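All protein chains but one are shown in place.
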């Protein structure tokens, strides 16, 4: 992904991105039932670094497993590359935590761009106050060992019903998270950037009292002319 | 509905309304699993204007359908009468959006009294900031075309498990939305208004330390006497 | 429970408590799918006082049942001992209310330490503003009579999938509620208190840039030494 | 319940019973999501004897609890009166068994009229072959101790979303189970018996090619005349 | 639809049909969570005739509504054209019946080709024995008036999450129901017929011990040659 793309993706909405992806036949790109812990000014943007849980087997998950420095949950946090978003496959099960504030802090300190689980975090009020975007289904205090066994990382997973391949570009805004296939991230960034200019123009016109018919989409000729003028005037 | 009824309904709680309706044998009046995008001072009140989605068929829902000025989603927004609440049957499926901020803005500009979906909105943080009440299950970025095909409007629908007939009076407060059959809206408004006075009296007494037994409901004679006095004193 | 235990429990997180309980083989202690109506400085702490609903039978639940001073919902509110947390088994069904603001106010005035339902409250925005912690699945306006029949209180129940025995110690923080068996409440309070000191130390180290490997859990010798020093310095 | 009522109830359908109850304002009488393990010639009929489970706490539910002769699950089986139907509140959770074939056999030998759980049975293929009607949500091998703690019996419960009071008359046919309040069981039996005669008449007419309009319900005069004749001819 | 198409569709599997539709970009054609009441030799095939329920409002749904000869449920049964399949939108809610045996019998006598609901039937064991295919989610005794209000028919609906337009070709086999857009029914019938021949050939080869690699799909040249020969030999 080009660095301009990252900048563009930081400023468009997930809604706009899903439409750009829909036009290319990709309908299943929005991680379902996941919401941000806090509202932020800019979007979360970064390549996916994945972590996979399977259901925990009691004998393999005593509290002592964390003493193993290679435990996949801990190892994943230490190996997630800077600028990446950690995406966790918790099988959409929020009955036990996917991670807690200490691990999320460590990810933040290592330069992680964000963290997403289709389960839940423990210490979620604390995480909400950290300077790293986080998305979950709902808060969940119990230690992951209760129900989740960290198995492997950096492999393709499902998260919230969406396929996530390592390196896919993950974008999160105030309502949710979209996953963009790595190879089209630049073109999607460009298109969404353009679409956003048009949507901003439409918003202005709607607030001036114009009907959406003919305006959105721009089926009336004058709409495109007005938009051209608006771009010039607004330098976009 | 009389205009006084609208004023009364703007100031009672959905909880009170459900009790008044329960007394008339109407148990299923609260749109389930729908919450406001923002807290507001006054209730949303208005007659229902309905929109129905069915599951989308891929070949009938390319992005180009919006070029049709008669597309039911767009047409509904332009035809919803002033002061009405648009209520959308999204089959309780929030995996794709029922509408986005541009359409909700247009509805607002046209004088819509509010919008309710049993699915979700896209651009929901933006909608939360608009000057129109909106209720949804959860935010949802994907365009409606992904899963929802707008089919018709101004017909009876289900929304959040509740029957909604065009013209039913829809009231929304800080916790949810109640649907009142049109023909009893005035009497329900009157009754809820009266009940609210009594509940305010009860609240005051409870805060003074009185037990709820005999007070709520007022099975002790003195309760009704106290209430009569309270009304006089408080001009209610 | 010792009074020091109450003080300790007021300052540890539910996450920490679930780990302490997990070490004792108790995996199912976090009331699932329940969230606080408001964020508070201190935890909710108190012994459980339970209330059980069964599904309502229409002929047994007209609005007039509340005239009976022995109605279990009303009686429970008046009998819940000071300092106790009322925990309601609503069969995880939030389609009708478990209680409303007047009853919650009365509980508050009587010194109740909090209220938890695995269903929902009516008047939830009002309850959110009261000076008593409350936890629910989601707001629900309809009167309990619609779906819930209060049957008995002060007996063992399930709440959010968790067994709750009268007298169990209930702790609620900003993300949820944990139930601690009465007979181990003191030792859990002690252990969680100690664990919290260590977690605060770890948090500080992580923010200084230290890796979690060897630190959390403290498998490196220096970690324990550093911690000992930190405790001395911070008086913990 | 009169013994004629039992005979009548043994030969009407649950569908007919729900309609008779609906006419009296009872809408919630069909135990949801429960099906028979085998098809039988006659209905299950008997007064309810209830058993309640709460979620299991691990430390209270080792395998050794069954050594206690007062364990509520075992005690309930030994105390269920002859001719009664055991109805189990398993909180609609079929992830662990409510009972297995040995207990169901014992109930059968003691003269139990049937057994119903809104969870599942273990050894369900064996139970399906026993000479006692049994209804469940789905089969479930794990011992009840895994998730269910038998708490008490002979108290009001919920089962499949329906209120069940001890002594209510429980009727099960090839599609499910209906709960009839004890005090109206006789009149419901009479009415359902009469309705069944009419439905049998209607069925015959429909098979002869008659339209349902005017026939069912009998809004055409001739329908009632034809029915009167049919009753005479068929001795019903 | 050509009559040959009907014959072809009667003998292919729903699985094969979904693949043919998938190749044309139609992914959502299998009515979810619906199963046949009985296994039959031939498929159910016919154009869709639709019926739509909304949630029932208590005051509009007393038992007397059926006295109205225009009641949409009864009217739909009498108006469903011969050879059509009645498809009912019950909002995937099986807690009350969509129809019972008398109505299904009447539909059968009028030449209906089948009936499908995404809810449930009452009298389902009787319906299972009738000479008309029927599909449902699960059995449900309560009268439809309890929860479902028949609203209109012969309009586009959703059933089991699938869009169904009047006239779409509905095919049901031993595992479920597929909906084919009317305008491609003939070509889908042809293609599925051809695919079935190939699948029968593949089945034979697999039973002879051949690997699926190169055979299914036929990426090895010899596979296609073998298939050509097989067709000749088997006259297909």
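In order of appearance the chains are A, B, C, D and E, and numbering begins at 1 in each one.
Quick note on the criterion: a contact is a pair of C-beta atoms (placed from the backbone, for glycine too) under 8 Å apart; a residue touches a chain by one contact, two chains touch by 3 or more.
Everything numeric here is computed off the predicted structure, so don't read it as measured data.
Every shown chain touched by the omitted chain in the complete complex is listed here: A, D, E.
Interface note for the absent chain: among D:123, D:175, D:199 or D:226, the touching residue is D:123.
Residue-level contact of subunit E with the missing chain is found at 13-15, 17-19, 22-23, 27, 29-30, 32-33, 35, 39, 173-176, 178, 199, 202-203, 206-207, 209, 211-214, 216-217, 219. Touch with the hidden chain on the side of subunit D covers residues 63, 66-67, 69, 74, 77-78, 95, 97, 100-103, 105-106, 109, 122-125, 138-143, 145-147. Across the interface with the omitted chain, subunit A contributes residues 24-28, 54-60, 91, 149, 151-152, 155-158, 161-163, 181.
Going forward, only the chains that are shown with their structure count from here on.
Subunit B and subunit C touch with mostly distinct residues; of the residue numbers seen at this interface, under half occur in both copies. Relative to subunit C, the most remote chain by averaged C-alpha coordinates is E. Repeating the A-B interface, with the same residue numbers in over half of the contact pairs, is the pair A-C out of B-E, A-C or C-D. Inter-chain spacing, taken between the CA centroids of subunit A and subunit D, is 49 Å. Rounded to a whole number, the gap between the C-alpha centres of subunit B and subunit C is 31 angstrom. In subunit D, the positions touching at least two other chains are 27.
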